[in-house]
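With one protein chain held back, the other chains of the complex are shown just where they sit.
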Amino acid sequence: MNVAVIGATGYTGLEVVRLLMQHPELNVTAITSDSQAGAMLTEVYPHLQGLVHEPLQRAEAMELALKADLAFVALPSGLSTGLVPELLGAGLKVIDLAGDHRLSQSDYEQWYQKTPPSAEVLAQAVYGLPEYYADQIATARLIANPGCYPTATLLSLLPLVQQGLIDPDTLIVDAKSGVSGAGKAVSPSSHFVEVNENFKAYKVGVHQHIPEIEGVLSQHCGEKVTLSFTTHLVPMTRGILTTSYAKLTSDVSTEELLALYQETYRDQPFVRIREKGNMPATKDVSTSNFCDIGLRVDPRTKRVTVIGVIDNLIKGAAGQAIQNANLLCGLPQTTGLRTAPVYF
Amino acid sequence: MNVAVIGATGYTGLEVVRLLMQHPELNVTAITSDSQAGAMLTEVYPHLQGLVHEPLQRAEAMELALKADLAFVALPSGLSTGLVPELLGAGLKVIDLAGDHRLSQSDYEQWYQKTPPSAEVLAQAVYGLPEYYADQIATARLIANPGCYPTATLLSLLPLVQQGLIDPDTLIVDAKSGVSGAGKAVSPSSHFVEVNENFKAYKVGVHQHIPEIEGVLSQHCGEKVTLSFTTHLVPMTRGILTTSYAKLTSDVSTEELLALYQETYRDQPFVRIREKGNMPATKDVSTSNFCDIGLRVDPRTKRVTVIGVIDNLIKGAAGQAIQNANLLCGLPQTTGLRTAPVYF
Amino acid sequence: MNVAVIGATGYTGLEVVRLLMQHPELNVTAITSDSQAGAMLTEVYPHLQGLVHEPLQRAEAMELALKADLAFVALPSGLSTGLVPELLGAGLKVIDLAGDHRLSQSDYEQWYQKTPPSAEVLAQAVYGLPEYYADQIATARLIANPGCYPTATLLSLLPLVQQGLIDPDTLIVDAKSGVSGAGKAVSPSSHFVEVNENFKAYKVGVHQHIPEIEGVLSQHCGEKVTLSFTTHLVPMTRGILTTSYAKLTSDVSTEELLALYQETYRDQPFVRIREKGNMPATKDVSTSNFCDIGLRVDPRTKRVTVIGVIDNLIKGAAGQAIQNANLLCGLPQTTGLRTAPVYF
Partner (left out) sequence: MNVAVIGATGYTGLEVVRLLMQHPELNVTAITSDSQAGAMLTEVYPHLQGLVHEPLQRAEAMELALKADLAFVALPSGLSTGLVPELLGAGLKVIDLAGDHRLSQSDYEQWYQKTPPSAEVLAQAVYGLPEYYADQIATARLIANPGCYPTATLLSLLPLVQQGLIDPDTLIVDAKSGVSGAGKAVSPSSHFVEVNENFKAYKVGVHQHIPEIEGVLSQHCGEKVTLSFTTHLVPMTRGILTTSYAKLTSDVSTEELLALYQETYRDQPFVRIREKGNMPATKDVSTSNFCDIGLRVDPRTKRVTVIGVIDNLIKGAAGQAIQNANLLCGLPQTTGLRTAPVYF
């Protein structure tokens, strides 16, 4: 299948391009960058010298439709809202890596403070978390690829929420991310000297991924979930770790919960559950599409602590997008994604 | 006043030595290291070439008593239990930077799994958090210098707990530390390649600082506090950031809470409160004795999020020890500690 | 072809294992670690959970010969000298990643200060730099896989030396490496706090890779080359960059030299030459088998400066070993190695 990558010069678009290079079934026939149309991707990223031969072009839907059947849209939030209807109209299937198609119109307006997509387009969007929505993804025309924080958080919490094992009113998620999550744009807050040897919180309680997490949890919980969610910046390039806390509704043990997680994710090739006493680190999944999860029941507080890790650019963005593309194409989910984490 | 530094080759002992170099009233007359007695500190730490002239000696209480009136004990947990009674017996005042004199005997046994100090010695120990115990510190013979995590956590939470503004059953503290907190001993977990580009949790729910925090909070709360506490390792050298969450017991605003904190710490030279919308980062206090605090009331969840930062080796260890020594000597708390954070 | 990896728990052995996972023709049938025989590799490296199923075994030549036709030996220097004759005797072909079979007996004794291999074994060893010794490699029984620094240095300098374009007496190589090059052993010098925010030289003028570089250069130069070589440690995990300086023997331009390099490496799939004005960075080759080279003629000093970069664990070790294995097996050199650098 021929695919286009829209916004190939951003970190997530770049990662989609790289992963597609090793994909046996998806051929990249177009890569776009409106700001650098006409240039070669290797001018921006010399590490790709000799590996990418397509010139960057502008994202014109009709033209792309002549070359590709599927488009990965890796644009900043707000921009995909404008382009996606054109791509759909031109007959392309779309996997949108931005946040534009993940929320209701009102939530999007409130949390992103931008104009939302139309109700018609939103109605077509399927939430692209393959571990929970594989069937809908397989037949979708528009996939809203999940955010990086929601991916780690939801995979960590859904088994508990689905089984009613925690009190949703007590949910707190303390999340930490490497700097690549903030994207390629330069700003004082991405300056090396500001980030290096520094750890800080940002967007405390107001991160735009909050309604995305709450929406999916609520759907699986049967009641409205409202959680505390704090994001922090780690002085490293890649990786997200979420530490989630909640009161247990019954007297379960660490072993029982681990068994539940093992069972829930038994057939999911990219979720790995740790043994008791063992918690995952971001390095354990670096450069891979895995999500590793560990947990512990604290008998002192009757709370469970769940720790989930992903590579924010892969399982949290580009890798998951390709996993979704595989489902869309009837391929095994692991096609082109079977690489071991690099112990970097 | 003449002082001795016991255990000068560890990171905290080293930092005590460095800070004392710039102290106008405290003279270092002895530095010890049992493992490297006879050597010069500059053989271990060439950055001190030309700056430290005392040879390292063994920690013999009677000998130290001839040279010094006050001893900073910067030994690993378990070792100060043996030495402190001898130092006290020889007439020295003691500031113990280890955890040995901060807990009840039973808590110490349970959480440190070592033999606790005697009841007689423990009865003399004053908890050395100057912002709350200055009067007792001033007349103490033995000061239990607080742990790094407890310092950041307690300064962040005590104003709320004292005023009954939060439900103590809902307290969750998610803590993050740089690697220097783990000390100078080599181990696979301190190897650069293991730590770099990695973020991980450790000792989830079982960190030995938990009873120290709970003990002080309980004392100020009037009831037994039990909290969830998770520690994480950040790929950086210095700094602790704690993110604390709790349900508010009444309808207070961010502004009201900030005003309370401003008032509580008005006369405390090392606690700085951030304005609304502003959260501190570890770099903001790096190499200084400050603790910076920011907070936010979340109207969606009725929880408050409090963020506190310190330099773990200074306000979390060596700097606080000197602040305590100042109180002990009737000096202004800021003596020798008035250095601005280095924007590293 | 079935292969064994000897010493799979070190960083280079681990990287051989990882790269072989994605190799279509080489099957790993045995992995060894004398110190951890019986354990699973995933106990040491949890990031491999679910990916490696062979238990670690002891390195017994006869037993390995039943399972494999080729052995990658990733042991510390000195240890492969003992094992390699046994492996050869048992009928295995061997690719030795240690330094033991790269030098003459006298050079090895002098620079490694260990007992060298026998003359009989050394006589069989072929130096495994595929860009210059492909024919000999293809028919070898024992391949001495080049050191990390020599790989970057030799690929940077051989075109100049072969053409007599530089005065070999003026050669200076200033080399910098990430910390993974020092291996997995814990030591004060690999402690995160010691390495982080630090840059230092080590083994100035006495690094054991000096005779390896000089030997190969001398062979291609026609006279004995003696060079200044300084190694430095960079606070990062992966990557080597060498900056080489030499007086030019004639009046050539940057363009002419770049054309020579382009021509020299035209058919070499893993050497990429930069355009004028463009110098490679270590990130440009990270996690890949590429060596990128840039250069500049300085008209002020009549010197040429050549900059070469590799991933020390891949082109500098494990990747090059697999490239050699491909040659040995009659496969295209790029088999299993066609992965783009990760923009980490």
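Letters are used for the chains, namely A, B and C, taken in the order the chains are written, and counting of residues starts over at 1 for each.
In this text, a residue touches a chain if its C-beta (ideal position, glycine included) is under 8 Å from a C-beta of that chain, and two chains touch if they have at least 3 such contacts.
Keep in mind it's a predicted model, so treat the numbers as computed, not measured.
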item: Visible chains that the absent chain touches, using the contact criterion stated earlier; value: A, B, C
item: From B:R102, B:H232, B:R272 or B:K302, residue that would touch the chain that is not displayed; value: B:R272
item: Options C:Q22, C:T305 or C:T335, residue touching the unrepresented chain; value: C:T305
item: Sites on chain A contacted by the missing partner chain, in the whole complex; value: 11, 179-180, 184, 186-188, 190-197, 235-237, 344
item: Missing-chain contacts mapped onto chain C; value: 170, 172, 174, 176, 178, 194, 196-202, 204-205, 226-228, 230, 232, 234-239, 241, 243, 245, 279-283, 286, 296, 298, 300-301, 303, 305, 307, 343-344
item: On chain B, residues whose C-beta touches the chain left out of the figure; value: 11, 14-15, 18, 21-22, 45-51, 196-197, 237-238, 272, 274, 278, 280, 283-288, 292, 338-344
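Keep this in mind: only the chains that are shown with their structure count from here on.
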item: Shared interface partners, meaning chains that touch chain B and chain C; value: A
item: Rigid-body rotation angle, chain B and chain A, from Cα fit (steps of 5°); value: 180
item: Chains linked by the largest number of contacting C-beta pairs; value: A-B
item: Chain closest to the middle, measuring from C-alpha centroids that were averaged per chain; value: A
item: Type of chain A:chain C copy interface by residue overlap (half), same or different; value: same
item: Rounded Å distance between chain A and chain B, as computed from the means of their C-alpha atoms; value: 39
item: Separation of mean Cα positions, chain C and chain A [Å, integer]; value: 36
item: Residues of chain B engaged with two or more neighbouring chains; value: 194, 196-197, 235-237, 344
